[in-house]
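Here the complex is missing a single protein chain, while all its other protein chains stay put.
Naming follows writing order (A and B), and every chain is counted from residue 1.
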Amino acid sequence: MGRSTLEGRFRVIDVSPDEVAEVVRELFEDGCYYATGMGVDERPLNGRFAVYHAINCPKRGVYVILRLTAPENRPSVPSITPVLRGAEWAEREAHDMVGVTFENHPNLERLILPEDWPDGVYPLRKDFPYNRKMAGTEGTAGVRGERHDEATMSVPLGPYHPLLHEPEYFELYVREDRIVGADYRGFHVHRGMEKLAESRMTLNQIPFLAERICGICGCTHSAAYCQAVEEAAGVEVPERALYIRSLMLEVERIHSHLLWFGVACHLLGFDSGFMHFWRAREYVMDIAELITGNRKTYGINLVGGVRRDLSGEKIQKTLKLLELAEGESREVIDNVVGMKELIARMEGVGVLRRKDAREIGVVGPVARASGIDTDVRRDHPYAAYGDLDFKVPVYRGCDVLSRFLVRVDETFESFSLVRQILENLPDGEIINEEYSLPYMEFGLGSTEAPRGEDVHMVLTGGENQVYRWHPRAPTYNNLPAVPLMLEGEDVADAPIIIASIDPCFSCTDHVSIVDAGSGRVLWRGPLLEGVERLRR
Amino acid sequence: MWLSFSLFILILFSLLGLAALLGLSRRTSWLPALLSAVASLMILIAGVEGSGSWRAGAPVGTSILASLSSISLGVDGLSAFFLIILGLIGLCSSIYSLSSFKHGATTYRAAYPLFILSMFLVLIVRSLLWFVIFWELMTLFSQFLIANGREGSRGAALRYFCTTKGAADFMLLSVVVIIWKLSGSPAYSAISSVLPAYMSSHRLTFVLISAGMLTGLGIKATLVPFHFWVPDAYTSAPGEAAALMSGAMEKLPVYMMFRYLLTFSPLSAPLGLAVAVAGTLTLFFGTMFALRQTDSKRLLAYHSVGQMGYIVMALGAGLYLLSRGYTLLGSLALMASLFHSLNHATFKSLLFLTASSVYRRTGLRNLNRLGGLWKVMPLTAVSALIGSLAIAGVPPLNGFVSKWMIYVSTMPSSTVVSLFGALALFISSVTAASFVKYFTTVFVRPPAGELNVSGEVPPWMTVPQWILAALCVFLGVYPYLPLRAISRALGVVGVKAPALSSFPGVVVPRGLGNVAPLTFFVFMVVLTSILLLLVRPVMRLPGWTTGTRVLRETAMRLPAGSYYASFEEDFGEVYGFGAAIRRLGLWIVRCVGGVARAAERCSADMNGMLIGAFVGLLIFVVVLGRGVP
Partner (left out) sequence: MMPELSTLVNVVFVVLFAPLLDGIERKVKARLQTRQGPPVLQSWYDLIKLLKRPSVEPSGSFGWLFRLAPAVALSSVLLASTFVPSLLARSMGFWGDLIAFVYLLALASLFLALGGFASCNPYAQIGSHREISLLMAEEFSLAFIVAGLAVSAGGLAFSAMFPLPLKASSVVGVLAFAVMVYVSGARVPFDVAEAEPEIVEGPLIEFSGRSLGLMKLTAYVRRLLLFTVLLNFVIPFGGVLRSSVYVAALLVLSAVYAAFEAYFGRFRTADAVRFLKRFAAAGFVCWLLAVLGW
């Protein structure tokens, strides 16, 4: 009847500080990459701080969780960034939020907390009350590194730049129309979602908070969270529920990619493409509305299953809409691919070499465009993906065009997946609410969001709460690669390069979109209100 | 005439000689400048007055040396026109020198008046041999202005001297051949009565003599590929000297080209075409290279090359068109050439003076580092804006009117010359781009770091800038006066200038073109003022840099090196080709320059150079002075 698809997804290994670097190096050489890491205040339990490094080994279909601990009086562990630079941000985040120091970290500056935040106050420690108000002066938004001479120009990009649609700041160093370097500073609007969830919310409220991490791919976050808890608590999820989860995840992917195509066209100055892609996307929004009642932020996942079932009539309607959406998307994409000058704007631009991509640990279409064959749906099957048939497109161009083409192929794979799911939908219950929550059990849920691997780590807290929840959105892993992509490019290509990793853009007008991991607000989107209104 | 010509020359000689002597002492540094200014004013008046002649000594025998025993000076329409240029530029740069001379070296202060004097003499002698002698003197004195003790200036002066001296030797050779073999007399009148007929029947002689003459003149006129001495020379020379050299000295080869090509030699289409091609290459490569410069004076120097290209191209096109029977177009092109000479003198001197003012206040020529000086030096800034717009050819300023004449005279002819006109039109926009860069990098966008500027330059420096700026406007808006002087000048060389003045416009008959600069001016001034009243802003708020708190305002500025980078990249072939041409020029000079190399060797220091020049001249005169067989 029910089954857990999550068995054997991860293995937690306690490592000693002396050997962690060696283990990480071996894992990396074996084809693994750094997925995410979190610091945990485990003092109430054992008087120690812990750091969990999650390392994704796609070839073996397993996440290796390396757990390091440090005593309360000397919260310090060796940094693994010198071995694997993908760990840089996660370690800086743990340093900011929990106060664990990483020895030999090359750049243990603040990442998330603002510059005016007092030293020695760590918001994710358990002794920091969630409702404490911090006195603060005006922070300095900016990049600290000074990298210009008289022949170089600093071009600010953000925090409120029409390209970004979200507060983050790039500083481009430009010389003779070429970008010679770029600095990045983000996390301007941190919402403290993790603290909120750990202190105030119950187990089944969190999926709705998780869904609001992102306004475009929210469903993937709630699914990842539910999977993490299901894994920790050993919940058996009904098969029909798993299929419906997959269905919504794929619908979300189609809408997200179509949205991105539109934005990419707009950034390349081709506004007609923008409009036509978004017109095709409307059918997908209609499908979502038909199935979940919401055009976006579906609110469908709960721990143990889903909240809404599908009738046969809805399936027929969905199939019809799907056909329309696929036909129109195909037409528009064919037109765009036929525009030589548009393709030329993407070809050979924003190159991310495979070696850099591996070291940084980029995920999703960005990784697949740099020749890295990875997809959580295939490597770590979850929901219904184990039963479904799909291809994982991989391109070796390493440029914006490859990222574009990966998304094109994925979109049509998703159309096929939705059809497969609807045709093979098993009967049965849609939720299993008979489970009990253990205390301090670790769980990891990961999904392939439209932007790449989305990882949620959970430590259960008993009493219908979580002790620690750490979501990590794909953009978190992809952003550090952007300065590399920008180097040596024309200034005019900066927008499409930054957009090529598809940082969270959204279409919702009520919700703050928050990039997970940090929980920073990315965008409040009044821009597209007009689009919505126009449709009615 | 308000003074008898001989008296006038005597006064000028004594004024400038006195100035040179005073320049040798340190105490009263402004006095030589003042005397130079007075002398320049007299030259200007003489130019406006127009004619006169003076003769001293009598020829004894028929040898070349003998012809040196007498000197005949005089002013006709053509030289009067160039005297106006010399007077204007001399006056302005001398006024400018009033407060800048105290920084200069002694040799510099002594050479400055002598340089003006030698240029004056070049213009008023009526004998080809004396012309060459004064020409050499002019070169000699001007190199003292370049070698002023700054770093690298000696090398620049050396290169300048050797190149132009070597070229002048070619000219001397031609001149000697002309006098010795053909005319028997160095007087202009004698040559022009004999030479054209002779040369039209002896093509080889014609080609060789023309080649010699035009090489000598062309190198001084900074024609590509012999322009390489220009940037270093003008960068080393102080502003007022660069203004004088670029504004006045560069026009003297044009003067002799007019005389040589129109009165000494027969009208010839191939020769005209060759000159026009040289001019087109010069305007094209000179300006394209100017676009890339990030040093204020180098930028101006390269533009000097480019604008000389316009002048020479129009001259060549005029000759070509005249010889092909396009009388109206041809004479119009010659007018345009002369008019552009005058205009170039005004705006380029103005720009050199502004660059010099900026240099004196900041110690910088690096456009990457300069910036924002409008706030500290508003007077200099506005005059630089007018100069920049004038050289960019913005209607209705003077640069526009003469460029317009060049286009109208070249483009409609169905010959290859119309292609030159098209290139000139393109290059005009490159000039505009380049001066947007010059003006904005120096005066507008923020500097790279704090500039320690004490304020506007003293009035004696701003006044000449403003005189020239006013002239840039006046000559464009009211071109009838200069056009009258130009008609008079062309009359001397036997070209009947077409009547263009049809108040308030300038109309070229037969639908060739028409423009009304005066109306443009009135219309623009009135409408702009009305609109300015309309848009009076209500408040000042911080600029918008997409929400960034601007921590380092000075970093968010376009460096001069980045201007038009994509454009330059796409026109990369031009730069490759231009560099090749430049190498070719250097190679030619190196190969042919036995003379130059000898001069270079013996002139390792300034004294050696001086002695070498005189000895060379002496040997030439003595050896060739044996008499005509």
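Operating definition for what follows: a contact is a pair of C-beta atoms (placed from the backbone, for glycine too) under 8 Å apart; a residue touches a chain by one contact, two chains touch by 3 or more.
Just so we're clear, the structure is a prediction, and the values are computed from it rather than from any experiment.
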| item | value |
| --- | --- |
| Per the touch definition above, residue among A:339, A:422, A:440 or A:484 touching the missing chain | A:339 |
| Residue in contact with the excluded chain [from A:103, A:116 or A:271] | A:271 |
| Contact residue for the chain not shown (choose from B:22, B:391 or B:556) | B:556 |
| Candidate in contact with the missing chain, chosen from B:211, B:436 or B:586 | B:436 |
| Where the unshown chain meets subunit A, residue by residue | 153-156, 161-163, 177, 265-276, 279, 339, 341-342, 344-345, 490-495, 534 |
| Hidden partner chain, residues of subunit B it touches | 374-375, 385, 392-395, 400, 404, 407-408, 411-416, 418-419, 421-423, 425-426, 428-430, 432-433, 436-437, 439-440, 444-446, 502, 505, 507-508, 510-516, 519-520, 523-524, 527-529, 531-532, 534-546, 553, 556-558, 562-564, 566-567, 569-571 |
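By definition in this document, only the chains that are shown with their structure count from here on.
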| item | value |
| --- | --- |
| Length of the line joining the C-alpha centres of subunit A and subunit B, rounded to whole Å | 66 |
| Contacting residues of subunit A [partner subunit B, same complex] | 140-142, 146, 148, 150-161, 167, 169, 174-178, 490 |
| Contact footprint of subunit A on subunit B as seen in their complex | 366, 368-369, 448-449, 545-552, 555-559, 561-562, 565-566, 569 |
